[in-house]
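Note that this complex is displayed minus one protein chain, with the remaining chains in position.
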Amino acid sequence: MWQALKRLYHRLGSPKWFFEISAKWSPWFLWIGAALMAAGLVWGLAYAPADYLQGNSFRIIYIHVPSALLSQSAYVMMAVGGLIGLVWKMKLAFVVSKVIAPIGATMAVLALLTGAIWGKPTWGTWWVWDARLTSMLILLFLYFGVIALHNAIENEDLANKAAAILSIVGTINIPIIKYSVEWWNTLHQPATITLTKKPTMAPEMFIPLVFTILAFYCWFAVWLFARTRNEILWRERRTQWVKKWVRDNAL
Amino acid sequence: MHFDSLNSFFAMGGHGFYVWLCYGIFALIMAVNFLSPAIKRRQILKDIERQMRREQK
Partner (left out) sequence: MSTQPALMQTISALFKRDLLLAFRSRGDLLNPLMFFLMVTSLFPLAVSPDPKFLGDIAPGVIWVGALLATLLSLDLLFKSDFEDGALEQLLVLPQPTFFLILAKVAVHWLVAGLPLTLIAPLLGLMLGLPEGGYGPLMLSLLLGTPTLSLLGAIGAGLTVGLRKGGMLMPLLILPLYIPILIFAASAVQTGVQGEPVTGHLLFLGAYLAFAVAVCPIAAGAALKISVAR
């Protein structure tokens, strides 16, 4: 067990290993994700029964919940990557961390837009300052901060370290932010019906959601691998193996 | 099928606009996330090839 972990640790120090292995795994994640997405969406859009309160607009859940979940867990993954990079000085961890930021941000945008649009038939307005949407908006701000910081610092190494610190601070803050936003919300609004009543969903409505959630995570892996491989190619562009790869894959 | 016709599927019981707007945005963002690294890959390959050509001179 420890031997396997040690082997993995050493391999992860090699960008070339990650480059090759992620290229092999990517198609699996892509197609399994596609199958899950197709199954989940077809089932969820066409076959699941309508919600007795919200009617057919509840079907937005099949993209709203996965994107919300993913945007939140991606932020934590980004911080963990930054932490590993800071503590164990693993370059690859920094690369992965950097690359997650834009992906997580797009998921937060998707969650916000779908949440807002879902709110219109449910509550009558295009935007409500409720706890969930407001927390998601603040998460998007946190993502912007990390992305802007990466863009602003020219030295790659310094940028990685600074962004790592920022994302770790952000992660510690997320529970604090969530708590305060919920508290703020109770000051101004009585408890409202939440958009997603997970425990009381019938299985015919819930299982397609599981499919789309898994599909989103599979595709997250695909996007992560693709962007990481790009970063590796660029950072290792002066090495022999990259030059050979470029020659073999010339445009 | 929950819906009895293609028309009622698109109409989504009156909520069609909201549902399909969301799925449209979803499709757009999926496309961006798949295409963006692919485009960047081409750019990187071009840049590395250019650098390799310069080194050969």
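In order of appearance the chains are A and B, and numbering begins at 1 in each one.
Heads up, the rule we're going with is that contacts are C-beta pairs under 8 Å (C-beta built on N, C-alpha and C of every residue); 3 or more make two chains touch, one makes a residue touch a chain.
These numbers were taken from a predicted model, which means no experiment stands behind them.
**Q** Over the full complex, note down every shown chain the hidden chain is touching.
**A** Contacts of the omitted chain with visible chains: A.
**Q** Taking the full complex into account, find the residue in A:A34, A:A50 or A:I147 that is in contact with the omitted chain.
**A** Checking each option in A:A34, A:A50 or A:I147, the one touching the absent chain turns out to be A:I147.
**Q** One chain is left out of this view; which of A:W25, A:Y47, A:W88 or A:W129 touches it in the full complex?
**A** In the complete complex, the chain left out is touched by residue A:W129.
**Q** If the hidden chain were put back, which residues of chain A would touch it?
**A** Contact residues on chain A toward the absent chain are 125-130, 134, 137-138, 141, 144, 147-148, 150-152, 181, 184-185, 188-189.
Going forward, only the chains that are shown with their structure count from here on.
**Q** Determine the centre-to-centre distance between chain A and chain B, using the mean Cα coordinates as centres, and give it in whole Å.
**A** Those two chain centres are 16 Å apart.
**Q** Okay, in this complex, where on chain B does chain A touch?
**A** Contact set of chain B toward chain A: 1-3, 9, 12-16, 18-19, 21-23, 25-26, 29-30, 32-34, 36-38, 40-42, 44-49, 51-52.
**Q** Please give the residue numbers of chain A that touch chain B in the complex, ascending.
**A** Going by the criterion above, the answer is residues 45-50, 55-57, 59-60, 63-64, 102-103, 106, 109-110, 113-114, 117-118, 120-121, 219, 222-223, 226-227, 229-230, 233-234, 237, 242-243, 246-247, 249-251.
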